[in-house]
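Apart from one protein chain that is not included, each protein chain of the complex appears where it belongs.
A, B and C are the chain letters, set down in written order, and residue numbers restart from 1 in every chain.
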Amino acid sequence: MADRFANRKRALKAGVGALLSAIVCAACGNGGGTGTAAEGDGANRPLVLGSVFALTGPQSQAPYVNGVRFAVEEINAAGGVNGQKIELKEYDDALNAQKSASAAQLAVSEGVDVVIGGPTAIQTNAAAPIYQRAGVVHLNMASSTAVAKDESFGGDRTFRVVTPMPEQIHAAAEYLIKEVKVKKVGLLGLNTDFGQNALPLYAEKFQAAGVEVIDSKLYPQDAKDLTNELLAMRGADAIVDWGFPNQFALATKTAYQNGMGDIPHLGPSAVGIVNTLGLVPVENRDSLIGMSSCDPAADTRPHVQEWAKRFQARFDAVADASAASGYDAVQLAKAAVEAAGSLDRAKIAEALTTLTLSQNTMCASTYKSDDRHELMHEAVVISYAKGEPKELARYTAAELAGTGRKQG
Amino acid sequence: MLASDRRTGTAAPGRRRAAAVGGLPPVYGRRHYLTVAVVLAVIALAGAGNTGNMYQISVFNTALTASVATVGLYFAYQLGGMFAFSQAAFMGIGAYTSAILTPEHGFVFAAGVALIVAAVLAYLLAFLLRDAKHMYFAIGAMAFAEIAVLVFRNWEVTAGPTGGGMLYGIAPPSVAGYEFATSGQIFWFLLAVLGVVLLLSVLLERSPLRRHALAVKAIPQVTESNGIDPRRSAMTLFTYGSTLGALAGVLQAHSLGTIAPEAFEVGVAINLYLMLLLGGVGSMWGGVAGAFFLTWLPEFLRPVKEYETVVYSLLLLATIVLFPNGIVGGVAWLAEKVRHRRRGGRSSGVTTHA
Amino acid sequence: MSNFVALLFSGLTLGAIYTLVSLGIVILYKATGIVNAAQFGLVGLGAYLAFWASTDLGLPLVAAYLLSIAVMALVGVGLERLAYAPLRSRPVDSVFLSTLAGGFAFVGLIVLWYDAEPRSLASPFGLETVEILGAPVPKHSLFVIVVCAIAVAALSWAFNRTRMGRQVRALAFDRDAARLQGIPVNRLSIITFALASAMAGLAGTLLGPVAALTPEMGLSPMLFAFGAAIIGGFGRFGGVVAGAVLLGLVEQFGGGYISTNWREVFPFAAMLLIIAFRPEGLFGGEARARL
């Protein structure tokens, strides 16, 4: 969601270059050459890694892209995988189904072995079946979809690197119920699959724990006013708000203005972005709680803090959960290839099902696939009081694994 | 039907173009069927060359789907004079209806129902807005589109308020037991559908409907005092065009395998308009040309990464300004120039309304 | 009751913003015959300019607002000089489409300038509220409403009382006749372009603190603005204002008392029905024939 360019002058220069190259490319006609999709073999050739995210348009997913780039740079600098440098190919799928499909097809036709991408359901729904059919190993970033083994379009080559949303929701509910000891909650959510999938799960968890759900409301993506929604939440001792950063910020401001500024206001990893972008005045962030796979900014592990600094220096951007997941996805690919000892995709997938990764991972402390190809089952609860991210609670695989089983 | 055209000698290609053949006005003498054949042949050749490359083919499929929608737009907007900002919404109506019905009743039946549903809704909308002209109709259609998208998003039937209106794992098209599973097979299926659409559209081009529509668009009052109901042709053509939109939606849903409300927002309709405008609003061929041009353009622009949006819209503006009659218009103009030279300056009266 | 008041004010705030965007469109149409669908890009640009002025230049907020509006006026002049010429001769609907494309060009530029992530523009009043009939009403909302009221008053004065206003009205009534009478068409079109985009900028700077800044933030306000213009029959300011406020209130109260999940449906349904049953707009419109 967040993206930053190193410096704008360079960006604009590049823009001119881009215009030219665009014309040249239009002249050269072909939209992308065919590559060799090598199933099997893998005798001394580099690992071809695809990074498929939305780079263009008003919703860009640059943090993932940067995370992936960063990992590839570091790994290659350290000698690569099996003595071969990783060959990174980046594709733009512009957050729309048709472009996701064509980007996936392009990646496949250019012979990627492992592809990392699909942070949203739109992208994943369109692309996952294509990778699956082509036998490409797919490290998926969408927390809200059903993608995983033996779901309708997942399969033996599809793995999920981020914590499934149902498990995040389980953790969040646990926290509010056990730690905050809420009696009444109000549920808000974005009126897309993101919020729509989440709210029923929350309602379920809270009702099971005998917590009263005051109201559950969805708001539009371009909401310019959330007075309605917040007024409906009056009387709650906590608000769950499953939205994207700008609506979450709007909700926070409105809550504050309507005298609900002091009750916990819990959201997804978007809260981290609200904090880093300062979408809410710093004095109004005390009630903000973020639910995320991880948050490097609040992570106490020294190697993560040190990594976050390097990342900041490299991209002039705060390393967030997305960046960390992107980074780890590459580490997973590397580990799998090394374990497989070849670039045979079947073997890579096989290795992913068995390996356990806990060295220099920046998001999860440990990645270990379960029988549904979910590699991560950890979640953290972050407080953003005074704008300083602080870890309130951390939920481990032991506590979360499988809590989202029936969901998707 | 084609046979009957031929019997009256109106279809025979190779006759002097634009001649009053068999006693009918020149439009019946135009080489429509030849053009359809050529268009299909070109696409087929270009596609067949790439059936090996799934990426190229998938882009072709997107373009073919878009072509169906833009041809529909040509009839609703250019002939019917209705500012059809609802085209993407009708794509959605088609896509959801057939995606939902297919598992139970199979592709063909589902698609059929989808088209009927869309046609009925389109006619009702046209009837509701029958007195609204130009911008007024545009905004009305836009409002309809917004409502449609909200319905996709919030209605239980369309994976409503708990699934984001997102459907996936939609079966590929299958006709008479034969399933078009791979992108390559889908390409040929889409091409065939486009062919049918073009032929059907040619039949409308070569009929009183076109004449009436053009007249109504020009001076409605006068057609009325000549005994032609100015609303009738417009509503017919809007319905036809929107139904083609729905057909495009059906094709998209089953060739992509997934649909989401975002894919049918007004922005998409605007894009369809740009396709028609760039291709040449003067004829349905313009729709096809524009669809292919605007589908490939972003693919060409892939290397441009984050500058795509701005480069894209600048290129658009440039094309709109430089080619008022779009690609087809430009080509026709060139062809005319060449013919001019060859025949020592005798114009053969080609207009961009080819 | 307090709910009602709260919704009333948030509805009025939205209405005020729609009004500004809408009036920009209507004025430009009256003076030049162009239906400018690039307005949404200008709204975004205005907001980002204010953001730039307040953060990168570190100006105090009000100054930043004013600077943005001033720059937007210049942008308007630039548009008139560069973009208007090729459009002058085109039919109204292809102009509409070209300007739409132009609007997306602005979005692209904003993404290049301040990438795609949401930004936040502060209000001079921060998050302060005042108590009205038991409802906490954000001072910013009142600010928006007041500014809009002043803008409308000033505009209608300019249009009905000044010579320029009369000339523009003459243009709107009969372009060619006005030309023949030696009305300075070019000067007027420059002025109105500047005015229209300045108003878009104003709308953007006022909308910024309400929601967050995103490159496409102007899109949905523009749809409503067109709705308002249509309801007002592309004619008298009063009609446009009424249309805009109506849409704002319908959304808020529809959302508040019927269903939030469907809240966006209500204003659009209202538009659809009004266009269907009062094609010339609720308040009549001189422009209908030509549009």
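Assorted remarks:
Here is the rule we go by: a contact is a pair of C-beta atoms (placed from the backbone, for glycine too) under 8 Å apart; a residue touches a chain by one contact, two chains touch by 3 or more.
Going forward, contacts and distances are computed from a predicted model.
UniProt lists the omitted chain of the complex under the protein name "Amino acid/amide ABC transporter ATP-binding protein 1 (HAAT family)" (options: "Heme exporter protein C", "NADH-quinone oxidoreductase subunit K", "Amino acid/amide ABC transporter ATP-binding protein 1 (HAAT family)" or "Heterotetrameric sarcosine oxidase delta subunit"). Note that the undisplayed chain, when the full complex is considered, contacts B. When the full complex is taken into account, the listed residue touching the unshown chain is B:Tyr240, out of B:Tyr55, B:Tyr240 or B:Phe323.
Screening B:Val113, B:Ala171 or B:Ala215 for touch with the missing chain picks out B:Ala215. From the set B:Val36, B:Ile228, B:Leu274 or B:Ala332, the residue in touch with the chain omitted from the display is B:Ile228, counting the whole complex.
Although one chain is not shown, part of subunit B still touches it, namely residues 1, 4-5, 8, 10, 18-20, 22-28, 200, 203-204, 206-209, 211-212, 214-215, 218-219, 221-229, 232-233, 236, 239-240, 349, 351, 353.
The definition used in the following text is that only the chains that are shown with their structure count from here on.
Taken as a graph of touching chains, this assembly is complete, with every chain in contact with every other.
Of all chains, the one whose Cα centroid sits at the greatest distance from that of subunit B is A. One simple way to say how far apart two chains are is to compare their mean CA positions; for subunit B and subunit C this gives 33 Å. Shown for subunit B are the residues in touch with two or more other chains, namely 154, 161, 306-307, 309-311, 314. Counting partner chains per residue, subunit C has residues 107, 111-112, 115, 219, 261, 264 touching two or more of them. Note for the complex: subunit C touches subunit A at residues 3, 6-7, 10, 13-14, 17, 107, 111-113, 115-120, 122, 126-127, 129, 136, 138, 207, 210-212, 214-217, 219-221, 252, 255-256, 260-261, 263-264. Partner subunit B is touched in their complex by these residues of subunit C: 35, 86, 90, 92-94, 96-98, 100-102, 104-105, 107-109, 111-112, 115, 219, 223, 226-227, 230, 234, 261-262, 264-265, 268-269, 271-272, 275-276, 279, 288, 291. By the touch criterion stated above, subunit A contacts subunit B in their complex at residues 3, 5, 14-15, 18-19, 21-22, 25-26, 31-32, 34, 55-57, 60, 90-92, 94-99, 101-102, 105-106, 108-110, 121-122, 125-126, 129-130, 134, 152-153, 191-194, 196-197, 199-200, 218.
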